[in-house]
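Before I ask anything, here is the structure I am working with.
One chain of protein is taken out of this complex; the other chains stay put.
On to chain A.
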Amino acid sequence: MTVALILTVILVLAIAGYVVARQRAVASAQGNIRVLHSLPNYYGWYGAIMAGLPALLVLAIWLIVQPMVIERQVVGFFPSDRVESDAARTLIMADVRRVAAGLDVAVERGALSADQARDIRTEFGSVRDRLATVGVALGSEVTPQVLQAAQRSRELSATGALWRTVLTLAVALAGFAYAIKVTNRDFRARNQVERVMLALLMLASTIAILTTIGIVMSMLTESMRFFSMYPWQDFFFSLTWSPSFQGNSALGLAPLLWGTIYISFVSMLVAVPIGLFTAIYLAEYAGSRVRAVVKPLIEVIAGIPTVVFGLFALVTVGPFLRDWLAQPLGLGTSGSSVMTAGIVIGILNIPFISSLADDIINAVPQSMRDGSYGLGATKSETVRQVILPAALPGIVGAVLLAASRAIGETMIVVMGAGAAARLSLNPFEAMTTITVKIVSQLTGDTEFNSPETLVAFALGMTLFVITLGLNIFALIIVRKYREQYE
């Protein structure tokens, strides 16, 4: 039976479980549902859960485990020196899978009988040609080992499929029978159903944890592979970045890190003053009508996808800066530059800083303002000498969060900063960042066994650590100084 069919059968059994268990519960109370422990539907749900859930679990585990077992069996057909490295094993397994799939198609189309497919040998003629007649194209001639392995894997998956069906359906039926057996008027169905629901809710909340583990593990293992091919001292301390796919690359982090920091710095120069003044004006000066119009408008900026900002940097800001600043000043001839990317990221971050700062300023108690006004201070003096110091920890936190966003920003730098890795102070020169290089090393057809590709994972790890560090630092600052006025 195919997986889809098994799923359908399980579903039917679950529905049957619902109906039968519910009826049985009602019948055990002679139709007077007030003597039941739970509402009738809970008995139904219990039946459905018992018929469906364990069977689905068994099926899921089977689907994950079976390919692994088969691969293990099949690898035995090859001399151990050919399957030593991971890459070679992947290639061979891909071959085996392709031939096996080809045999399946051939049987399906009637070009081979099931027996022929099982017994076909390379000695009797080209398997490749026979498969080609039914439209299965194979890259190279099939070797005897591959063919045998493919046949073995077909055999195993056929047996596996049979046992899969038997086992899952048996579990489903057993669950069904158990649910029917325990269902009577005193059975605490609601408690059981609620326990399952609680388990599902708990499971959902651990997905966040699994995501983090996934991020860390995937980057850690690939970074380890990278550092086994390329010395870590060179990665962290070398000052040149010049990957070449022929090998012999210099993969130093420094120029990328410098570009990232420089661009983020420029962006903060734009975003912090503008964002802060926007927040101060909106919180302290603007009337409610101005606020009602301006605040949403500023937040529109935050809702625009970053690729739009990227195009803006590429088409408008870059050429503008080049023609009006860089070339007249003799500082550069490139449209993509630190300034271009920095200014545009700064604009992107304005609403982020202003809305965070706005909240923080509004959280400063009114009594402090009143006290300051009562002493004769003007509004600006109150803001500078009372409100800002009071709100400072929160604002520093907001600025750090914005910095972490600027460091992790990708599309704007990909489109506006350039691809040349260099250590330079000239803000009108093209420079590159960690994120740009992650994108450029990982897009296109890449094999995951050269340091030039794997370096992207080490870069990703670096980026993750930096942004995580900034976030945690920001959260600590905000938590430590929060609500000190109450």
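Please note the rule applied: a contact is a pair of C-beta atoms (placed from the backbone, for glycine too) under 8 Å apart; a residue touches a chain by one contact, two chains touch by 3 or more; residues count from 1.
Criterion: contacts and distances are computed from a predicted model.
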Choices "Beta-ketoacyl-[acyl-carrier-protein] synthase family protein", "Phosphate transport system permease protein PstA", "ABC transporter substrate-binding protein" or "Aspartyl/glutamyl-tRNA(Asn/Gln) amidotransferase subunit B" - which one is the UniProt name of the chain not shown: "Phosphate transport system permease protein PstA"
Of A:W232, A:F245 or A:Y285, the one touching the omitted chain in the full complex: A:Y285
Candidates A:T8, A:S113 or A:T211 - the one touching the absent chain: A:T211
Touching the absent chain when the full complex is considered, from A:I92, A:V386, A:L463 or A:I477: A:L463
Touching residue (missing chain; options A:G76, A:P273, A:G371 or A:P389): A:P273
Touch residues of chain A, complete complex, unshown partner: 190, 194, 197-198, 200-209, 211-212, 214-215, 218-219, 221-222, 273-278, 280-282, 285, 294, 297-298, 300-301, 303-312, 314-316, 347, 350-351, 354, 378-381, 383-384, 401, 404-405, 407-411, 414-415, 435, 438-439, 442-443, 448, 456-457, 460, 463-464, 467-468, 471-472, 475
